[in-house]
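Here the complex is missing a single protein chain, while all its other protein chains stay put.
On to chain A.
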């Protein structure tokens, strides 16, 4: 009990519970995870909202992310300035979206942002190529990569502009049988 009082005020905890899909215990657990990444940087007391950001190198080395080919994109999308450095709020945001409870639409929105490597609000061919190469560790020939990308655009591009907009992406991903179960990190 003592711990809870010193880290967050009850109002803060309530607000976090309103803004994320976590319960009190999980928020505290996430805080400890965050703190364990850099015990010397993160103060044990968050009641006065200290302004602390952890660099991407630390975030990306978490066991949950370290083997994920998209870890850098995830960190960039959820960080405030798009550079992968995260405050505790960003950190909570990230795991809230990736939690089991988050609805499909929210997940789809952030998945879109993650796969949109050049941040132009469309998933274009270069984004797709990057995705495929990350997924297969460059083991496909350029021919095959091109074929796959063309196929994806052919399948999912509803409005025929040669790239996937958010609507196209949602339209496609919402029907995917295991999007929810794979776009999910248990903490």
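Simple rule for what comes next: contacts are C-beta pairs under 8 Å (C-beta built on N, C-alpha and C of every residue); 3 or more make two chains touch, one makes a residue touch a chain; residues count from 1.
Heads up, the rule we're going with is that contacts and distances are computed from a predicted model.
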Name under which UniProt lists the unshown chain, selected from "BRCA1-associated ATM activator 1", "Succinate dehydrogenase [ubiquinone] cytochrome b small subunit", "Transmembrane channel-like protein" or "Electron transfer flavoprotein subunit beta": "Transmembrane channel-like protein"
Residues belonging to chain A that touch the chain removed from view: 14-15, 17-21, 23-26, 48-51, 63-70, 80, 89-90, 92-93, 96, 98, 103, 105-106, 109-111, 115, 121, 128, 131-132, 135-137, 139-140, 144, 147-148, 151-152, 155-156, 158-161, 165-167, 169-187
